[in-house]
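Yeah, one chain of the complex is gone here, protein chain that is, but the others are all in their spots.
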Amino acid sequence: MREILYRDAICEALDEEMARDDKVMMIGEDIGFIGGNFKTSVGLLEKYGDLRVKDSPISEAGIVGMGVGMALTGLRPVVELMFSDFLLVAADQVINQAAKIRYMSGGQAKVPMVIRTPIGAGRSSAAQHSQSMQAMVAHFPGLKVVVPSTAQEAKGLLKTAIRDDNPVIFFEHKMEYTNKFMIDDVVEPIPFGKANIVREGTDLTIVATSSQVMKSMDAAKKLEKEGISVEIIDLRTIVPFDRETVVESVKKTGRLLVVDEAHERCGIGAEIGADVMDDVFYYLDAPIGRIATPNVPLPFSPALEFPIIPSVDKIIAKVKKMME
Amino acid sequence: MREILYRDAICEALDEEMARDDKVMMIGEDIGFIGGNFKTSVGLLEKYGDLRVKDSPISEAGIVGMGVGMALTGLRPVVELMFSDFLLVAADQVINQAAKIRYMSGGQAKVPMVIRTPIGAGRSSAAQHSQSMQAMVAHFPGLKVVVPSTAQEAKGLLKTAIRDDNPVIFFEHKMEYTNKFMIDDVVEPIPFGKANIVREGTDLTIVATSSQVMKSMDAAKKLEKEGISVEIIDLRTIVPFDRETVVESVKKTGRLLVVDEAHERCGIGAEIGADVMDDVFYYLDAPIGRIATPNVPLPFSPALEFPIIPSVDKIIAKVKKMME
Amino acid sequence: MEKVYDKKQLLSFYETMYRMRRFEEEVFEFYKKGLMPGLAHLYLGQEAVATGVCAALREDDYIGSTHRGHGHLIARGAQIDRMMAEILGKADGYSMGKGGSMHIMALDLGILGANGIVGGEIPIATGAAYTAKYLGTDQVAVSFFGESASNEGTFHESINMAAAWDLPIVYVVENNLYGISVDIRDVTKVSDISDRAIGYGIPGVIVDGMDVIAVHQAAEEAVKRARSGNGPTLLECKTYRWQGHHVGDPAEYRERRDPNEKSTWMERCPIRSFREKLRKENITEKEIVKIEEAVEKEVQEAVVFAQESPYPDVSEAYTDVFVD
Partner (left out) sequence: MEKVYDKKQLLSFYETMYRMRRFEEEVFEFYKKGLMPGLAHLYLGQEAVATGVCAALREDDYIGSTHRGHGHLIARGAQIDRMMAEILGKADGYSMGKGGSMHIMALDLGILGANGIVGGEIPIATGAAYTAKYLGTDQVAVSFFGESASNEGTFHESINMAAAWDLPIVYVVENNLYGISVDIRDVTKVSDISDRAIGYGIPGVIVDGMDVIAVHQAAEEAVKRARSGNGPTLLECKTYRWQGHHVGDPAEYRERRDPNEKSTWMERCPIRSFREKLRKENITEKEIVKIEEAVEKEVQEAVVFAQESPYPDVSEAYTDVFVD
């Protein structure tokens, strides 16, 4: 075990995968010379050269589309979009092309492309640089959707993403980049579709994604002191969804709270609740709950931003309410 | 009352609004000279001229963005996107710009723009021309989302959309364009956020959107013969959402089924279930159900397409299951 | 620089164009007889373009195609029986009926797929060119698209990158004057799309798209340039489509500027004029008829094959979303 910054764990995964497979390459804005806007690819240009670590023009639709073409013809591109909000600039290539080409070709083609991109609010980046786009991409079939929590998870899941033969949207949380985590010396790929029970409990199940896993852990520790035992599931991947783990947990605890930072409406909480509904309905002791970003654009001012995004306090309050 | 094609009802709404307010104008691909790919603006170019009914190049991001600029500076543009799938080509302008500008400006600006665009499968248009994008746009705050059912509804709601000072995404169902409906001689604007109980019943509530309202009505008639009394709510607008009408109905019937054609995951059914959950939970006699397009891209072959999209038979089967 | 063509090559040009012609005529028949699900965009009139361009390619090169893709596919040697089956939504189609006319792919022939999104394929083909450069294979990619697609942002973003990085690609604009009903002259100020090459620092070339020899020569030059590492060319082929935008379009909009527009162009039929040229080159009527008869037989067999092919089993709707 050793200490590492989340962003360096990402960089290690990229480095190790590029070293392992010379078809793996990266393209994106500012990923090369300065090693990425969030410093997740420092040193890789020097190590792998300009063709494999390609600084691109500001052309999101173009670079994602090129990624699709590269993936169709034998490469394993990792495309970086500087903020997940920019998925909207490239949405056609992500959703109408990358996600559907295999299907439209009747299985002839595969698109082994990863799009890495940061989500999350908390840096006063305002409405166009703070969104969490996991619900939007999960809505559309054909994309795997990964929401790692810690540095260890990010590294292991990114390796899996790069080795996966499907288009994968890999969401990094921008508030974690400069946080320190403990990490194994060697991190193996972490399989998709296997949620991780990071804390066992008996009263209520929290299903959380990305940074919300850490926030939920903090909340659970405090709740424990008040005698509430919370089980926490780190979902890891939204698509594929590990319903079995969630259902088993909820059958045990009788309560389900989903914590995810995407906007609430048509969000991850709604989906998970609906997905497990039939199986857990008769075990539920309270309505299924969700914590999400409310249905307003992300405000710039910290005086407005922090109060509205998911937080430890909000999780605690919601859990208590569900326990009433 | 008189008989009318759905597409002509749309055209009438456009015509009447343009006649009423000379700031109302249209821009889109093929809307002028040929009167629209689905013939929803026939005759309007001749009547209102080339500046008000503008045939555009194939530049979806460009025309939506221009619409935003027009709306900011005093016009009331109605932008047509030929298929709702193309919202993805213009997604940044729709979601990062139109939806958020008022908020980001602290209320200085308003964006009275309507985007009209067809949803729905059933014409063998394959994966890039058959999607129903209402859940995607509803996910993002700042957009009103309209899903009219009949010609009468389409006409009344489109008038409201054009008079609304906010960006409105107006989804027409492409399978309805050439269907005949009865319509009032004069159709007044229909307020947003007021769902319409189109059929009263006691056993189960169906909340339906767009064409699924008609399908649900057909299903309800058949179910009645088997002694099942279904209440049907035509939702009309997803945003704003008339939760009161839905909650009251479900409290009465004890069962809720949402029928909407967008993809299932993070879809409309999930959202409505989650939204009303707290209020109806203790009234429910069965888990909340949903019928949607399954999480696969839309296939081309009619042998694959029809079996997977929502249908009268599927609604009947699901209702029966929920009544068990 | 008059290139000398041997008889075999000349006859092969003729054969390819004739195959496209007869193929599309039969597709049109399917539509008229109500046997075709959805629609198709016929290549009739534009045969010289794909024929000339693809004849300049090597077997391992790539092409990206469009909604009007049948001709491109045939020029690359796709099996017309499987194409026909796909167009009818049958199990023996290239995509098992999942894609249909707008999404036929034959990856083993380097065909990256037709594409339903105008401009959608341009970055994808550009990505294939990137792969060729990355792997050092000296393969070349061709991206076909219409003049109206050149107003999509993806056109701009892709060519900029290909130019900056000297990617081995040829951008072939088929300028048939219309995007559906919209006359390019109403939505674009320049009359030659090739003028745009200047803004990317690459050669822009105009060629008579009704003359297969002229197209072939220009394409050979552009392909040579690409293959030798000197980067892309924007090759504009002036052409015309005989029919409406798709099989169901009466295309009356084409008479608005010049009532003889269509007939003037049809007098320059690329197939008839090339046939006359062959006769002048001392190729006998018999030699030509022999080819025509062989193609006819092949096309009739394709029609039967497609009609007799079964529809895919409904379970196929759920496969090929992901590589397992």
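So that you can tell them apart, the chains are marked A, B and C in the order they are listed, and the count of residues begins at 1 in each.
Following the convention adopted for this analysis, contacts are C-beta pairs under 8 Å (C-beta built on N, C-alpha and C of every residue); 3 or more make two chains touch, one makes a residue touch a chain.
The structure presented is a predicted model; accordingly, all values stated were derived computationally and were not measured.
Colleague: If I'm reading the header right, one chain is hidden. Which shown chains does it touch across the whole complex?
Modeller: When the entire complex is considered, the left-out chain reaches A, B, C.
Colleague: Given that one chain is not shown, which residue among C:K3, C:K33 or C:K189 touches it?
Modeller: C:K189
Colleague: Looking at the whole complex, which of C:Y62, C:F155, C:F305 or C:F322 touches the chain that is not displayed?
Modeller: Only one of C:Y62, C:F155, C:F305 or C:F322 touches the chain omitted from view, namely C:F155.
Colleague: Would you mind spotting which of A:K23, A:R116 or A:H129 touches the chain that isn't drawn?
Modeller: For the chain that is not drawn, the touching residue is A:H129.
Colleague: Name, in rising order, the residues on subunit C that touch the hidden chain in the full complex.
Modeller: Per the touch rule, subunit C residues meeting the hidden chain are 151-157, 160-161, 163-164, 186-190, 195-202, 231.
Colleague: Which parts of subunit B are in contact with the chain that was left out?
Modeller: Per the touch rule, subunit B residues meeting the hidden chain are 25, 51-52, 56-57, 59, 61-75, 77, 92-93, 96-97, 101-110, 141-142, 144, 165-166.
Colleague: By the contact definition given up top, give the residues of subunit A that touch the hidden chain.
Modeller: Residues of subunit A in contact with the hidden chain: 29-30, 33-34, 37, 55-62, 85-86, 89, 123-129, 294-297, 299-305, 307-308.
What we mean here is this: only the chains that are shown with their structure count from here on.
Colleague: Taking mean CA positions as centres, which chain lies farthest from subunit B?
Modeller: C
Colleague: Measure off the straight-line distance from the CA centroid of subunit A to the CA centroid of subunit C, and report it in whole Å.
Modeller: Inter-chain centre distance comes to 40 Å.
Colleague: For subunit A and subunit B, let me know how many angstrom lie between their CA-based centres, rounded off.
Modeller: Result: the chain centres lie 30 Å from each other.
Colleague: Between subunit B and subunit C, what is the separation of their C-alpha centroids in Å?
Modeller: 36
Colleague: Would you pick out the residues of subunit B that each touch at least 2 other chains?
Modeller: Residues 85-86, 89, 126-128, 295-297, 299-300 of subunit B touch two or more partner chains.
Colleague: Hey, what residues on subunit C touch two or more of the other chains?
Modeller: 95-99, 103, 115-117, 120, 153, 321
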